[in-house]
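The structure under discussion appears below in the form of structure tokens.
Every protein chain but one is kept in place in this view of the complex.
For chain A:
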Amino acid sequence: MKQVEILVVGGGPAGLCAAINAAQAGAKVLVLERNEDLGGQLIKQTHMFFGSEKQHASVRGIDIASILFNKIYELGNIEIYKNATVLAIYDDGIVSAEINGRYMKIKPERIIVSTGASEKTLAFPNNDLPGIYGAGAVQTLMNVHGVKPGDNVLMVGAGNIGLIVSYQLMQAGVNVKAILDAAPEIGGYLVHASKVRRMGVPIYTGYTVKEAYGKDYLEKATIVKLNDKWEPIEGTEKDFDVDVLCISVGLSPLGELLWQAGCEMRYVGQLGGFVPVRTENLETTVEGIFVAGDVCGVEEATSAMVEGYLAGLTAADSLGYEIKDFEERKQDYLEQLQSLRSGHVGDKIRAGLDQVTIKSEAAVV
């Protein structure tokens, strides 16, 4: 059995930042990543990030990934296993994993779960046809492997992901016929929406997919306008000859391990689904299990990274490591998160977090 001080499950933006801060504090860290690549979604993000300088604003996601990889290799005390899927967290704290086809048991003193989220789908007739892909899948195919998902795309969802992926599709030389969203307004930042509109892509708000058509794979899709009760309005159908429907209707947290470990979970629609109840330090209701990133509420990669740094810091602190300026650093991360979640765009996130964050006694006083 392998003994480690801090086990990080998931090597995406949150997990890598958690590992960096925990290791900097002196802890021995093991990161298990189920994929062959580290970096999670960062390695497919060709756009520049928002936020402030501390969160690498104006740097492309792919370059942020390299910055994090370099930090990890500089620190000596982070061990990384790729192709490593965590199978279970047992009552006695033992974690089992399948690593490159081999079974392994690990005894960590603290666990930081940063497993991320997976794409939601949308219900409409024939939504299982090949050619109907999640937005993340389209990004993986074109930005990681350099393969076009198709020739003509209809994008479902005008949130930031839908808008950004539409732009990336055009960069890859793919025709985006239109973007639609069931909501009456564009959900993503207007700067992204304006960019795709300037390139001639219409954005239909208040529309949904009525049906997809095709024999072996997608050939056509019909959309329809919704009234204010979200019911389809007859006669408003529009047809599109497309071979790709890109579904960008949100993500749901991958919290299976947290459920299994007995963490208290609550359904919070604003955060994407079931998420763990946690303290300000990002510790769940099971002592020693911390969370960071989309698994504890779907947001942007920037806040996932800040949460990662915070969880790495607080987990190392809970092990008794002397961390210089601990309180100041913790406050700094909390303030960064607050600023990322401020304003109108953060309304939903803040309302969601209020339902699952246990306020510390110090904060109440």
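Note that in this section a contact is a pair of C-beta atoms (placed from the backbone, for glycine too) under 8 Å apart; a residue touches a chain by one contact, two chains touch by 3 or more; residues count from 1.
Keep in mind that, in the parts below, contacts and distances are computed from a predicted model.
**Q** Leaving aside the chains you can see, what is the UniProt protein name of the one that's missing? Options: "Aliphatic amidase expression-regulating protein", "Sodium transport system permease protein", "NADH-quinone oxidoreductase subunit K" or "2Fe-2S iron-sulfur cluster binding domain-containing protein".
**A** "2Fe-2S iron-sulfur cluster binding domain-containing protein"
**Q** Check the options A:E119, A:E211 or A:E280 and report the residue that touches the missing chain.
**A** For the chain that is not drawn, the touching residue is A:E119.
**Q** Among A:H145, A:R198 or A:K324, which one is in touch with the chain left out?
**A** The single option touching the absent chain is A:H145.
**Q** Considering the complete complex, identify which of A:A137, A:A183, A:V286 or A:I358 is in touch with the unshown chain.
**A** Of these options, the touching residue for the absent chain is A:A137.
**Q** Which positions on chain A touch the chain that was left off?
**A** 34-36, 46, 60, 62, 118-119, 121, 128-134, 136-137, 140-151, 171-173, 216-217, 254
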